[in-house]
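Provided herewith is a single structure, encoded as structure tokens, for subsequent inquiry.
The complex is shown incomplete by one protein chain, all other protein chains being positioned as in the whole.
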Amino acid sequence: MAGNRLGASRRAVVKGALAAGLSFPAMSALLTACGSKNTSTTGAVKIPSPDAPVTWPVSKANTPIEAGLTPKAGSTLRIYNYADYLSPRVLKDFEKKHDVNIRLSTFNDADEALTKVASKELKFDLYFPSYDSLGKLITADLLRPLTHDYLTNYNNLWDSFNNPWYDRGARYTIPYTIYSTGIGWRTDMVSTDIAGMDNPYDIFWDTKYAGNMAILDDWHTAMSMVLLRNGVTDINSTKQSDLDMIRTQLLDLRKTMRPKVTISMYTDMPDGQYGLCQMWSGDAINTPYYLPKSVSPSVMRYWFPPDGKGEVDNDLVVCLAQGDNPVAAHFFMNEILDNHVAEQNFGFTGYQPPLKKFTPDTLVADGYLPQNLSPAIVREQDFKVGYPLLQLPPESDTAWHQVWQEFKAGG
Amino acid sequence: MADGDDRRPPPGSRLLWPLLALPGTVWLALLFVAPLYVVLAILFGGVDPILREPVPVWNPLNWDFTQFTYVWDHIVGHAPFFRPALVRTVLYVTISSVLCLLVAYPVAYFTARYAGRWKGVLLAALIAPFWISYMMRMLAWVNLLQTDGLVNRALSVGFFHVHVDWLQGHATTVVLGLVYGYVPYMILPLFAGLDRIPVPMLEAARDLGASRWETFRRVTWPLSRTAVVVSLLITTLPMLGDYFTNDLLSGSPSTSMIGNLINNSVLTPGQTGQAGAFVLIILVVSIVPMVLYVRSTRSGQDVMT
Partner (left out) sequence: MTSRRDRRSPAAWYRDPWRKPWVLGAFTLGYLAWSLLPVLVAVLFSFNAGRSRVTWQGFSMRWYYGDPLRSVWHDSSLHTALTHTLMLGLLATVVTVPLGVAMALGLDRWRGRIPAGANLAVLISFVLPEILIAVSLLFVATVLTSPLRLGTSGQVLGLVTFQLSYPVVIVRARLLTIGRDYEEAAVDLGASPFGAVWRVLMKMLLPAIFASAVLVFADVIDDFIIVRYLSGDSSTEPVSVKVYNTARAAPTPALNALTTLLLVASLVAVTLGFLAYRWFTRGEKGRSLDVFAGEA
């Protein structure tokens, strides 16, 4: 096989491998994989979980930067993030303080982001992934190990992030924000007492609200919700029976409820486009800001299981090896761990930073959010009982994606 | 050079014409035709095991048909979940095109025939949307159609309160959006076709006692048929690949079209090749009307020369 393939298209394969940023052992795995049909090499990527923490090897190809450098004046820092997920004020201040130009590019979903990052074409310095793609990013050698000398504010973080399970020693990542995934609604558009229901997730199948609701445009987040509704707590299940259940109920939801599939709940719901949605806690906290003046913020509600047994996650900041400005990238990482900067950012995005300064119990009193949205506050212990969205093994990943694709194709 | 020309080539031109045509020809060969092969190489290629990005396979002997059969099976097989989006595409595009024609024809007809000294001004106003960004026109409607937007407020005037959730996955909104977006592109060629019909011919028909309707049916319509075909093509084919109108005005899977299938898969790891399959479907489907188009331009040229 090798002779034939290499003779005809060695350049192609090599280029493909280079594009994916594969190391040599991974490349031979790739060549083997090419021969058989799409067989994915399990075990090529380690999957960290709270029960099986991972210490990632330090990259051989991407060296950490030396300590003690300063960003070059007038240089450009390229950031890749969700829309409205970084305060423009924070960016402006950083630009002024360090004489750096920031170029913020945005993506709509994590899959799209991963594809663009993997192309290495765009030279982003900083990227804001979740830990479910961390293994892929590291195995494909796309990340630069961090130089902690720059991260003097790291100690501002909750102690539980000192040595996170997804990246022992925080070799590649710093945590960005923490959030839960629950249900958001407006009491002036939804009459049901959702928090009082036996199974609040059933509300998404209540035809009373057909055409008046939305589901998060994020395959894993949306599909896990179906598992939680049915009492399955392994939201990273690899069982076919679980997946079949997700499929049936999700297709039923689409058919009977006509959901919008989007991530812009934080503006759509205040605009009154719908009154009920699957929601990230940070977006819920942000809704009062987007409400028209004529509507009282007291109509907004957010529900997350009071016992904490729901989807709880944190996003990360990583330094991409493809970027030209790793020094400024480190400075920026340190900046958003700064208490004052994090506060400003929290005020704009609504997403809680896991810093000691923000004690969950005083967030309402301190005016970060109204009392009626207090279930959106994430506590340190939520991470002990909550369920994180993990990376799935390749075959399951493909199977889950296919169900999501079927859902989105709108049969 | 196979010389099948019946006209006398001007002396010394043997090299000039090929030289002039060459840059454009090479351009199209490199950037239009060759990339279609890249689509094939990705559609029939592999996926790298870690990031599941596409790995093209250039040698047709090594092509892997998994992704193609996956798409094909889900269009015609026993679990055809792609089929509804394709059917919807045909439906939406057909209805929108017919509505476009129903709107554009009378407007173009009036402008060509009756606008008199207002013709220039009217024409400028009709072409205006052509210079306004498509996205801006869609954005305008997104704002108007908000639940507390002007459309609902205008409809609420009087005794009852209207609260239509226009942007919540309604086929009607998508179709109307498509009509609104593509009508201007149709008016221009229709106008050009209608404006070319000699007025004396129409007056003669009326003088001979034909009613207005009969004049239209017997003279105007037949003479404008080519323009109708061309204008339909100019609006229908781009609509086939449209996904953004849908995204902005609905955002719900229940109105997905083939363009959305492409857009959903093209940047999703592991599904990139499938986008190639959908692109091929569009290519094949477009070839039929294209042949019609080529024939209509042929006949058009015959008339002109």
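First chain written, first letter: the chains are A and B, and each begins at residue 1.
Simple rule for what comes next: a residue touches a chain if its C-beta (ideal position, glycine included) is under 8 Å from a C-beta of that chain, and two chains touch if they have at least 3 such contacts.
Just so it is clear, the model here is predicted, and its values are computed rather than measured.
Within the set B:149, B:169 or B:269, the residue that contacts the chain not displayed is B:149.
For the options A:156, A:221 or A:264, the residue in contact with the chain missing from this view is A:264. Check B:111, B:173 or B:271 against the missing chain and you find that the one touching it is B:111.
One chain of the complex is left out; on subunit A, the residues touching it are 12, 15-16, 19, 78, 80, 83-84, 88-89, 92, 103-106, 108, 115, 119, 121-124, 262, 264, 266-267, 290, 292-293. What subunit B contributes to its contact with the hidden chain is residues 1-5, 7, 9-13, 16-25, 27-29, 31-33, 35-36, 38-39, 41-42, 53-56, 103, 106-107, 109-111, 113-114, 122-123, 125-126, 128-144, 146, 148-150, 180, 183-184, 188-189, 191-193, 195-196, 206, 210-212, 215, 226-227, 230-231, 233-234, 237-238, 240-241, 243-244, 247-248, 251, 259, 262, 266, 272, 275-276, 279, 282-283, 286, 289-290, 293-294, 297, 300-301, 304-305.
Keep this in mind: only the chains that are shown with their structure count from here on.
Computed from the mean C-alpha positions, the centre of subunit A lies at a distance of 37 Å from the centre of subunit B.
Residues 41, 46-59, 61-62, 64, 66, 74, 80-85, 88, 146-148, 165, 167-169, 250-256, 260-261, 264-265, 267-272 of subunit B are the ones touching subunit A in the complex.
Subunit A meets subunit B in the complex at residues 4-5, 8-9, 12-13, 16-17, 19-22, 26, 29-30, 33-34, 37-41, 44-45, 111-112, 114-116, 118-119, 136, 139-140, 211-212, 254-255, 258-262, 271-274, 292, 394, 397-398, 401, 405-411.
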